[in-house]
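In this view, the complex is presented without one of its protein chains, the others remaining in place.
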Amino acid sequence: MILITILLIAFGGAFVTYLAGKISGKLRNILAVLVSLALVVLISLIYRREISREYYTLPFLNLKLILMSNPLSWFFAIIIAGIGLLSILYSLEYMKDKERLDYYYFTLLFINASMLGTVISGDLLSFFIFWEIMSWSTYLLISYKGGKAIAAGLKYIIMSIIGSLAMLLVIISLYSRYGTMEISAIASYMQTASIGYTLFILITSSLSFVIINAFWPLHTWLPDAHAEAVSPFSSVLSAVLVRKGIYGLYLFMYVILGLNILNKLHVGFISFSSVLCGIGAVTIVFAAFTALVQEDSKRILAWSTVGQGGYMLLGIVFATASGMTGGMFHVLNHCIYIALLFFVAGAIEHRTGGIRNINELGGLIKRMPVTFIAALVGISGLIGIPLTNGFVSKWLIYKTLILGNHPFLAFAAFVGTWGTVLYGYKFIHNIFLGQLPEKYKHIKEAPLLMQLPMILLTVTVILFGVLPGIPLRVISAIQRQVALPPLQTTLFGIPKEAGELNMINVLFAILISCFIVWLLFRRAAKSVPVQQDDSYAAGSYVPKEKYHYTVNFYNPLSKMITPYLRDVASLFYLNIARGTQRVCNIIRRVYVGEVGYYAMYIVLFLAFLIFIQMFF
Amino acid sequence: MLSPVLLIAIPLGFSFLAPLLKKGAKYIPPIAMLFNLILSILLVPQVMRKPIIVLLGGGWPPPFCINLVASPLGILLALLISLVGFLVSIYAIAYIKEGATEKYHTLYLLLLTGATGIVLTGDIFNLFVFFEILCISSYALVAYNGDKHGLESAVKYLIQGSIGSSFILIGIALLYGLFGTLNMADIANNISYHSLQSPTLYVALAFFITGFGVEGAIFPLNAWLPDAHSSAPSTISAILSGIAIKTGVYAIARVTYTLFSAKGFMIFIATIGIITLLIGEMSALGQKKDIKRMLAYSSIGQIGLIIFAFGIATYYGIFGALFQLVNHALAKSLLFLASGYMIYRVGSKELSAFEGLGKKMPLSSLVFTIGAFSLIGLPPFAGFMSKISIISAGIKANNTALFVFVIIVLFATIIEGCYFFRVVQNLYFKKSRDPAHNCVRDGCPTTQKSEMPISALIPIIILALLIVAIGIYPRLVTGIIESAAIGLMDKVGYIHQILGIF
Amino acid sequence: MNFLSNNIYYIGCFGLIFIGLYIVLTKKNLIKVIIGINFIDTGVNLFLITIGYIRGGTAPIFSRPGLNPERMVDPIPQALVLTTIVIGVSVLALALSLAIRLYHHYGTLNLRKIRELKW
Partner (left out) sequence: MKSIEIIVPPVLAFIIGLFFLGLFRRIMARIHWRYGPPLIQPLIDVIKLFHQKSVQHGIMFNIGLIFSLAGSIVVVLFLPFGRICPLSESGGLLVILYIMLIAPLGLALSGGEGANPNISIGISRKFILSLGYEIPLLLILLSIMTHYKTISLMEIVKIQQNTSWALLSFPLFLPALAYLLILPAILGVRPFDVSSAPQEIASGTMVEYGGRYLALATIEHAFSLFIGISLFVNLFLGGSCNIVVFFIKMLVVFTIGVFINAVFPRLRIEQAIKYLWRLPVALAFIGLIIVSIL
């Protein structure tokens, strides 16, 4: 019952919010917050409860639709609800003066609802239905801003339709074979399916998940969509929505097929997992270096979203305890820090009047210290500096890769991390450090309501970094659910038997070292603050123009790597699209406009029919 | 006194009432259609139990006289016709203002009479006559605007249509020559009883498919459709797309399933359907300018899908086909109606003129979007349910060719998505080119809403609500569709019901 | 020869239909095309009649005693043909009136030139 309540509140709340917006803006905002808060509360209530409930019967397909809750779905559901709540909170200020707010809140809540629906659905049909609702409602919000966002939205929706149709094919095929769509029933049937059929199911279904998760050859929709969407929604997009792909992969690979079957799927050297690994590795490296040459704050983050997906893939593909845990944990971590970073980018956009080009910014640390700290912590999480959450998951993934004898995958992952260091620093440097441009001398810190989500997420990044045991417990429940070996964990990391990681030691080491250095620093002779003009120009006249070295920050490097970063996939799709258009244009020329030809078509068709029938 | 005869008699009678009333003529079609609607709804429970057979002309038992068969299939389609007809006629009250309006209403009712007759009759020649009523009135209605495009398309439509009807007539003559009867049940009985394999029979089938195919818009025969749909008044486009071509499809299904139970031929029907689907959808993608033409091509594609589903030749296939037929009728008439006033307001059929309409006509844009989503097959709209049933039927049939076809259907869906989302983005996300509407904030006047009149708005909102309702609660219609599908499959039962009156 | 004389009606009506089709397919002038359609119509009507016709048969009315029902011509096709003639006439009328209006707009009846609607 509680699941149905959740769904009803989620979907109904969206509609009610929309209607409330017609009455007053304030009421709408309050309702939106309340709805998302209620979802968070309700979902936390079903922690560790396994529920399965039929809620609907489709007469003509003779199907019962089921809602269920288990550790896997709970894990994703709480992420969705949490980020949903924070993004709504953030929107309150961010979206204040924008137009079509009713539409905005409605769609945002609706997307959250449909995402919740996908994770708590217990059969493939409702999974698919919610998935599709999610796809199109996302489109509505990606394109919301107009301008460049329109093309981005179209790109997204077409790719996601392709993906979901592939999934539809799989689902219907399963249904026609086994006469049911219940996940657990299909899972038991699949144990006896032939290898070929299993491969068909796996490959076709993963197409849609690869698209939504934006893995390398199918990533092209993501950078545009994320960069062009409004910032609170970008954070939802890249924190949660994109990661539905991981959920789907996990569902099909481990819940439906299971390890036994997966291990059988290989032809000599090449197996399904190795292909996925390759995709993941290429995604990581390619995305990291592409992000390096971007100059748009949100585009950098978007590319980093692409890249981080690769880590999760590398993690979950290897069905070892640490790999799986690392992958799932990385989903959570990435969701936290990328949402944080998009909030940061949004706050800067908000205060500077929509500036996204990081080269035009600089020195904002003096004006927006809270945002700066959030950005710093977020980027540290993204890189995986110890004491942030990203570190633990990456550590687990690396460990899996190295000990599983996949050094080249590990190498790709490492290189990706170094790319991340470079663009992460660039992000901070160009926006927050250095010279404060004249026109931003008077901007203020982000409003309190925007700070609140950022602070919460910042705290979470550190909290999960120091006490990774909390989320790892939830994740090991997922492992148990699909009969994979769970990873042993302690509150501060991994015990010695499973590979020893102890964050509390690291924390104390760093704190004490900092303290000692600080003491040293304090004892030394004092220093006086000076203006930039004084030190750089030695007090003489400097022109008031910009002399903050930002444009093309890694110039020598980008000169070397840009030739290799041509987005071949994107060009390829573009050509396909153009080709299709051309073919379509040729095809409609059959309707020549001359009635004589039309009459001829009719006669020819008749002749053809008679001819055909004579031979059958 | 609930007789299916009234379903035909009332629109026919009212249609000739219309020219007498001049001023009040525009209220005649809604009244007639409302009556039909209520009547067919009332007939539903009765028909679900047992089909009603009405004998016309002398009361001789079949096969000797013309009879009407109110089977679930017939009533389903009659219900659909009267529903769409009713809503479109309400829309027309405000929309049709110029020209000889009373003639419009007369012809309109005649068209619906024809359509209702086609789906209810049990006599092949009678079917032809109703078909001609439908065709002639639609030729005239296409030309109703009297502009050059309307006339051109009407003439072209007429030429192709009359060739098609001649072919139907030849088919009827051939059948009559073989069996000496015109009653469909009797013909079917004869064909299956004698299990005839004569080439004449095949030729007759070819003639029927070609003839009905012209009205039913299967691929090479549908050249009239984009022209006629795009240049007719939007109400007529809606009716043509929602009703007229559906009757053609119905006739094809009736002929192939009931008359000739041509099982081996069905895969061929499916192929034709797939080709129609592909050509229609791809042409729609290619058509970037004229929105009505794009919608017309999309109709071709959808008809292809329906025919494909009929061609699967299983119960599930027929069910999917009928379901899709209903949904497409609702959605496409919705789209044409919604675009009607949009075109009227922006004064152009160009797709680019629709930019930013979402602000000026919020409700119409919303319902347009709902219709488009339903046609693409996105949940939770009606189109999704029917599409999924067609696809599952195709896969369940366990036939490699059909599996390939299903993949093509999915591919066509992608194309559908491309062009419909192109419209949706124009409606909502592009800024209006008209500079007066461009500035949103301070200084300039706020965007003016120019929503369509309420009498036009109501029908399309009802259509949209129906689409959503069917999408969320498909049981609303699936019951009757199921029994209709069973009825169409059950040839022996059909023959028995009609000839069993002896 | 015997075949010809036995099937003369069929040959005639299909001849008419084919002539009509030929006209529709090849002629540019709208009026000619309409005439072609009428040819097809006539041919089909003839075909219908032929089906019910019995050589040397009598009218299907018991107008005088001693008429053999076996020798009676089938009345139904005749009834059908009546209907189709009416339909054909109305189509013809509609076509011609449309042609007149079309001429006003385009100033020509050449179907090759009346092709603004295409693609």
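Read from first to last, the chains carry the letters A, B and C; within each, the first residue is number 1.
Methods note: a contact is a pair of C-beta atoms (placed from the backbone, for glycine too) under 8 Å apart; a residue touches a chain by one contact, two chains touch by 3 or more.
Being a predicted model, the structure only gives us computed values, none of them experimental.
Chemist: Based on the whole assembly, the unshown chain contacts which displayed chains?
Modeler: Its contacts among the visible chains are A.
Chemist: For the chain not shown, which residue from A:184, A:271, A:320 or A:502 touches it across the whole complex?
Modeler: Candidates A:184, A:271, A:320 or A:502; residue touching the omitted chain: A:502.
Chemist: Check each of A:403, A:443, A:462 or A:592 against the chain that is not shown and name the one that touches it.
Modeler: A:403
Chemist: Which residue from A:83, A:332 or A:365 sits in contact with the chain not drawn here?
Modeler: Here the residue in touch with the unshown chain is A:365.
Chemist: With respect to the chain omitted from the figure, which of A:146, A:386 or A:485 is a touching residue?
Modeler: A:386
Chemist: Would you write out the residues of chain A that touch the absent chain, in ascending order?
Modeler: 363, 365-366, 372, 376, 383-386, 391, 394-395, 398-399, 402-403, 405, 407-408, 410-411, 414-415, 418-419, 421-422, 425, 428-429, 432-435, 493, 496, 499-503, 505-506, 509-510, 513-514, 516-518, 520-521, 523-530, 532, 534-536, 547-550, 553-557, 559-560
The rule is simple: only the chains that are shown with their structure count from here on.
Chemist: From chain A, which chain is the farthest off, judged by mean CA positions?
Modeler: C
Chemist: Any idea whether A-C or B-C has more C-beta pairs in contact?
Modeler: B-C
Chemist: If you average the CA atoms of chain A and of chain B, how far apart do the two points sit, in angstrom?
Modeler: Computed from C-alpha means, the inter-chain centre distance equals 43 Å.
Chemist: List the centre-to-centre spacing of chain A and chain C in whole Å, with centres computed as mean CA coordinates.
Modeler: Centre separation, chain A to chain C: 69 Å.
Chemist: Counting only Cα atoms for the centres, state how far chain B is from chain C in Å.
Modeler: 29
Chemist: Quick one: which residues in chain A touch 2 or more of the other chains?
Modeler: Within chain A, residues 588, 591, 593, 595, 599, 603 contact more than one other chain.
Chemist: What parts of chain B, by residue number, touch at least two of the other chains?
Modeler: 155-156, 159, 163, 226-227, 283, 286-287
Chemist: Quick one: in the complex, what on chain B touches chain C?
Modeler: 125, 129, 132, 136, 139-140, 143, 146-149, 151-156, 158-159, 162-163, 165-166, 169-170, 172-173, 176-177, 180, 182, 226-227, 230-231, 283, 286-287
Chemist: How about chain C: which of its residues touch chain B in the complex?
Modeler: 17, 21, 24, 30, 33-34, 37, 40-41, 43-44, 47-48, 51-52, 74, 76-77, 80, 83-84, 87, 90-91, 94-95, 98-99, 101-102, 105-106, 114-117, 119
Chemist: Taking the complex as given, what residues does chain C use to touch chain A?
Modeler: Counting only chain C, the residues touching chain A are 21, 24-28, 33, 111-112, 115-119.
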